[in-house]
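All protein chains but one are shown in place.
The block that comes next holds subunit A.
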Amino acid sequence: MAAPVRRSTKFIKPPKKHGPNISVDEIWSKLSVNIVEILNHRAELLSYEENYRYAYNLVLYRAGDTLYKGACKLIAENLDKLAEQDIKSVFPSGSSDNAIQQSQESELLLKAVRKVWDDFTTSLLRLRDILRYMDRVYTTSARVPETWDTGLLIFLEHIIRPPFQGHIIAAILNQIQTEREGFDINRSAVKGCVDVLLSLEERNGDMTIYKRDLEPEILRESEAFYKAEGEKLLETCGAPEYLQRVESRFDSEESRTHHYLSSQTDAPLRRILEQHLLSPHLPSILHKLHSGLDFMIDGDKLDDLSRLYRLFIMVPEGLPLLKKALRESVIRRGTEINASSTGTDITSQKANEDEDLSSKAKGKGKARPPVTLATQTLQIALKWVQDVLDLKDKFDIIWSRSFKENRDIEATLNEAFGSFINLNAKSPEFISLFIDDHLKKGLKGKSELEVDLVLDKTITVFRFISDKDIFETHYKKHLSKRLLFNRSVSDDAERGMLAKLKVECGTQFTQRMEGMFHDMKISSETMEAYRKHSEQAQNLNIELSVIIQTSTFWPTMGHQTPCVFPELLIKASKSFEQFYLSRHTGRRLTWQPWLGSAEVRTAFNSGKTHVLNVSTLAMVILLLFEDLDGSEFLTYEDIKSATDIEDTELQRQLQSLACAKYKILKKHPPSREISTQDSFSFNAEFSSPLHNIKISTIASKVENADERKETKDRVEEERRYSMDACIVRIMKDRKHMTHNDLVNEVTRQLTGRFLPNPLDIKKRIEGLIEREYLERCEDRKSYNYVA
């Protein structure tokens, strides 16, 4: 080491000059030769140190300007040369009309541009290394860009300029177009060139050349292309195919922007697609004949529908249009269902004026016209509900699978369902009948779970009904029949249904029905006690079972026909009355025999004894024959005077005894209808393989016009009370309210049960003013509560 030498010399040597002392021009001429070498990729032979020192010296000798300008000139010359030899040679000939050839030419051009770029950037990188000292010391003070940026600017000026620029952009557009038409292109070639444009920036500002020159062109071209494409597709294919094509267009454009364009083009390009493929064509897609929305729904084309949904929610106007179309579709289907139910109704009305409504299908299998008609109307009701349920199911599936459970769409669907269900005035009754049918015999064929499922669905339909009070009336009637005739298959199912209704409408709604269940329970307890009691007291030869109904809970049913009980019954009923009143004082019992049933043990000539299950009234009639000889007759008038049963009811009972499947009585003359001139005798020859015989009352439960009117009146009345109560409740709370507020509040509170008419509310308010619950204020617009 040279350390000792260094230590011994005690003076500081001035730094020697770097490099040989030669002139600036000489250095530059040497350096420029080397720069050209570097630009031509022959750097391996050059010494970095040497060239770095040249540049260093030039900058040191204040010749940075010469160096910078000289380098720029060399770079520019080199680029011009490259452009000349590489790009010019592959300029598209422009003469050929052949699309494939054009595409190939474009590809070649793009590749050439990329090659020039690659060449250029590698040499520029080396140049930057050499000129590092200049970048560090000279450029900032001289306020010029550093070597690399300068190089890019030079590239911009010499390559991205007419005519090159036009050709490059045309080539890129050509490639995109080619791919859109379904041909394969060399994506990497396009990408290479696009990348070049992306990395180039304008001299001032930060806009890339891609953004400035290429993107607007691409967007313009795309717009024209898709505008034409949209119209063409709409003409040539059906809605599902159209949607499919559109979706694949979306996908391919997205992959295009990802793979070889810039992601910044993604959004504007998408907008173009939306604007030209979707927005203007949405209505035509929805309503396309034989392939539009309805067709897809009909065919349960869930995939197509999901696609439709996906595309529609892309544009702001899509969802409202879809909702509107869905609404129309649901309402149209609903109206069809409604029409099919009323349509049959009209025919049945022709057959029988009175029987325009459904009934409980009691006498199934009987060949009587009224019964069939009743069954038929019941069938209509059941079919209606089933159809509605099916429709609901269908749309639910579509909604959950295809529409991604969109809340807006759900609301629309519900609204549509509600509107068509409420269009059918009988819907509350139909639904009640449907539930009745399932609770009555549903469990036979289905498991409890299945019935539960069906009932759950029914509840969803029930939700749409606005006149819930009408439903309540019908449901109560059906429920009471099920309870009294012991028809409901399972108590649990009944209670389950009740619980469901309670959840839907609150306690108030089900209070009375629960009261009915309660009555049933109390009754059976009472009977237990009575049986014990009667064992001790006198022994009657009939077994009595009484159901005590609290009069406000139970609907009044049927005609309240008077009926004269035979001795036997009077005794029994008196004994029960005594027993009951001794336990509960201050109550009144009213017998309602038309709701009861009886089992009569009868011996026939065949030697067999049959147990006949008949209605109480029929039993009363049968008892008349008990003391008669087999050959004796009773005329219609005899029976009537003995029992005092009303004509229509009596005829019905006789019909079921004498003209139905099991003929316990003989009618003279035999025919299907009962007339007041007929006479009857006991049919001792009757025989049947069955021990227990159930004789149902014929067509008794048809709700005819009168009954309907009655139901309606009752509902009207209840509504009046509800409105009164509601108004008073509100006014008691608020003391003072304007008319409009009051009407709104009443409507709001009552909509759970029914939709009150503002006019009716007004009438009720007037009534209340008359009865001095309220008073009108001086401004004539509001009311005060009078305590």
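Here, contacts are C-beta pairs under 8 Å (C-beta built on N, C-alpha and C of every residue); 3 or more make two chains touch, one makes a residue touch a chain; residues count from 1.
Simple rule for what comes next: contacts and distances are computed from a predicted model.
Novice: Select, from "DNA polymerase epsilon subunit 3", "LTO1 maturation factor of ABCE1", "Elongin-C" or "Intraflagellar transport protein 25 homolog", the UniProt-recorded name of the complex's unshown chain.
Specialist: Spelling it out: the chain absent from the display is recorded in UniProt as "Elongin-C".
Novice: Kindly state which of the options A:V24, A:L46 or A:A684 is in contact with the chain not pictured.
Specialist: Candidates A:V24, A:L46 or A:A684; residue touching the omitted chain: A:L46.
Novice: Could you tell which one of A:R126, A:K324 or A:R734 touches the chain left off the display?
Specialist: Once the missing chain is taken into account, the touching residue is A:R126.
Novice: Which subunit A residues touch the hidden chain?
Specialist: Its contact residues with the unshown chain are 1-3, 6-7, 9-16, 18-19, 43-49, 52-53, 56, 125-126, 129, 132-133, 136.
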